[in-house]
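Note that this complex is displayed minus one protein chain, with the remaining chains in position.
Just so it is clear, A, B and C label the chains in written order, and each chain counts residues from 1 on its own.
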Amino acid sequence: MSDWVQTGIGKAEADAIIIRGRDLSSELMGKVTFTELAFLLVQGRDPSPGETALLDAVLVSLADHGLTPTALAARLTLTGAPESLQGAVAAGLLGAGTVFLGVVEDTAAFLEPVVAAAGPDPDDERLAAATRAAVEARRAEGGRIPGLGHPVHKQVDPRTPRMYEIAEEHGVLGPHLRALRMVADVHQELTGRALPINGAGVGGAALADLGFSSRIVRGFALLARSAGLVAHLAEEMERPLGMPLFLEVDRRVELD
Amino acid sequence: MSDWVQTGIGKAEADAIIIRGRDLSSELMGKVTFTELAFLLVQGRDPSPGETALLDAVLVSLADHGLTPTALAARLTLTGAPESLQGAVAAGLLGAGTVFLGVVEDTAAFLEPVVAAAGPDPDDERLAAATRAAVEARRAEGGRIPGLGHPVHKQVDPRTPRMYEIAEEHGVLGPHLRALRMVADVHQELTGRALPINGAGVGGAALADLGFSSRIVRGFALLARSAGLVAHLAEEMERPLGMPLFLEVDRRVELD
Amino acid sequence: MSDWVQTGIGKAEADAIIIRGRDLSSELMGKVTFTELAFLLVQGRDPSPGETALLDAVLVSLADHGLTPTALAARLTLTGAPESLQGAVAAGLLGAGTVFLGVVEDTAAFLEPVVAAAGPDPDDERLAAATRAAVEARRAEGGRIPGLGHPVHKQVDPRTPRMYEIAEEHGVLGPHLRALRMVADVHQELTGRALPINGAGVGGAALADLGFSSRIVRGFALLARSAGLVAHLAEEMERPLGMPLFLEVDRRVELD
Partner (left out) sequence: MSDWVQTGIGKAEADAIIIRGRDLSSELMGKVTFTELAFLLVQGRDPSPGETALLDAVLVSLADHGLTPTALAARLTLTGAPESLQGAVAAGLLGAGTVFLGVVEDTAAFLEPVVAAAGPDPDDERLAAATRAAVEARRAEGGRIPGLGHPVHKQVDPRTPRMYEIAEEHGVLGPHLRALRMVADVHQELTGRALPINGAGVGGAALADLGFSSRIVRGFALLARSAGLVAHLAEEMERPLGMPLFLEVDRRVELD
């Protein structure tokens, strides 16, 4: 059992809590923001100020979109189990799957091999070539190009240009974000249809540029959603929506 | 159904996402940190810089303590369901109940009526009187005083003095944190035992000073833990601990 | 680590799966029903035919009540994460807390010391005396008597007489069910109000009579609800209700 019980994340010791080799009380509290700590926890190194700004923008962009199905599920769960706030938050996160947050992961996963294929520090030409090859290959096998299109924002998802602006402003516009723009261009060229890059897609590309593996980027969407869910549950405690929603459904339900 | 479908939190509209009356893209992304957004989401107003610093310190202090039972539960869940990152995070949060994070809530709930009884803007004398009355009443009914003592940190929990330092430095040392110090003093006076204020207790008092109801403070502990869980799951993907842990248990298990 | 890795439940061995000392393939499959296995798993002994009948009746009575808040939460969770059936079932169970299923546990917990106080094999007189003492004590401390009253079934909850009938018919009417009837009588005598024994209360008393500790009886309610949730999720796959429900809420929502 000895050799595999190993972790780089941290440990609570008799006189201190250690996180990524730092003393929590003296080296982290009051010195790093929660966003910086989240970066440090997952990557094992401090983010640069620009990386922090980009990660903050991603988390802010994904935190809450109002009374979504997941917010409703969390509120209905509190209706039956008000004693378990953790249960209601967990129920809300459980709906954060492929339909709503999958695009974050899918986009990062699509771009990861593109950027790898373009080689280190790729110029626009190499990156564009790798992007075009990937889009064509995906289309050839009949697959979807992730990160494009939105049921509501037909022209432009307002989060997308803002994310690029923030990345440029802080000098952290990386190859995944750059490639995603090329994806949209190539897609339009090949199909004749201009589809906007959506907010989930741009979030996935930004997280990939921040160095997170595509397998874990959805974790940041879950972290972001936790904040929204806490807000919904705080409101639910003051002004319940779960019980009236149930009663309305119950009033209207028809048995086959 | 119309009048109760109301929320102050936000909404996704055709051309914008609105959060607490602000436009997500132009007014929040790139302008507020994730911590500031979490505050805004729950309270409906912006935090002051001092409030943000204190909330960051609380979230940082609660985010991760290494291979805790909840981190192990999350990792073991990923072992069986690697396709569902949200399920593994949810499983980790489900263990964040009364034993590990209850003190955050219990301490805030204990201090809330103390501060209310002391009246607006209480001086030390009034606050101390209200605190003493509450401690005596709780002891008279045989109840525990929350927020004191720690299985490991017998003398001092290093997070506690640090949190007070941060609160003072940023001018946000409020009545709940002040009262908690008095709780420890009164408890020592009445019992002869000096118990340190623990990190969960000081977190609960700080969240109460930030204006959060005791009923929702545990939500911030859950938010904080989400970051730690994402880190554990990212590490689990690279270097699995769930399967070897199971195999070790399986090797040693004895049937009655 | 050796001595505590012990369990009486079972183990998968190289050539067999052992459950409570029986070989799963040759001694359980085809020989016991799922209800009998659940009893055996928790109690470590086989139920009598009468006990099986009563446990079946309890599980049947608690399995599903239509589009409850927990069924809605499960369906809304599937809307966002159709890839994770376990997540949707889990979300549904998370709402099975104190409000909807707490009465099962509360009633068992109230009756447990009553039956203990009445001594082994109590006649009606001793049981009635212990019951009266417990009801009076609970009322003296201002507490609620669990298991009585129902928002809809004002006169009689139809599950209650049926459960008593089944218990009597199979010769397993035990002291907890008998005491619960006395609870209702004493309550009426003391308050002048006739409240019916509700279906959750009678379920809790029946489970206590079956030998289950009050701390675990809610587990059987969760087991029962799992069946209902699977049915709701199967229907949701064919005829989705989560997305239209969300769209209806979204259409009507008003921001403060």
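Note that a residue touches a chain if its C-beta (ideal position, glycine included) is under 8 Å from a C-beta of that chain, and two chains touch if they have at least 3 such contacts.
These figures come from a predicted structure and were not determined experimentally.
The chain that is not drawn here is touched, among residues A:A116, A:L190 or A:V253, by A:V253.
Although one chain is not drawn, the whole complex shows that of C:V89, C:L148 or C:L180 it is C:V89 that touches it. Where chain A meets the omitted chain, the residues involved are 1-2, 5-8, 10-12, 18, 21, 81, 83-84, 86-87, 90, 94, 248-250, 252-256. Against the chain not shown here, chain B presents residues 1, 66-70, 72-74, 76-84, 87-88, 90-91, 94-101, 242-243, 245-246, 249-250, 253.
Touching residues on chain C toward the chain that is not drawn are 1, 4-19, 23-26, 28-30, 32-35, 37-38, 41-42, 53, 55-57, 59-61, 63-68, 84-87, 89-91, 93-97, 101, 152-153, 158-159, 161-163, 165-166, 169, 212-213, 215-216, 218-220, 222-224, 226-235, 237, 239, 241, 244-245, 248.
Everything that follows uses one rule, which is that only the chains that are shown with their structure count from here on.
Relative to chain A, the most remote chain by averaged C-alpha coordinates is C. Per-chain Cα centroids separate chain B from chain C by 33 Å. Between chain A and chain B the centroid-to-centroid distance comes to 23 Å (mean Cα coordinates, whole Å).
Those residues of chain B in touch with two or more other chains are numbered 1, 5-8, 10-12, 18, 84, 86-87, 90, 94, 248.
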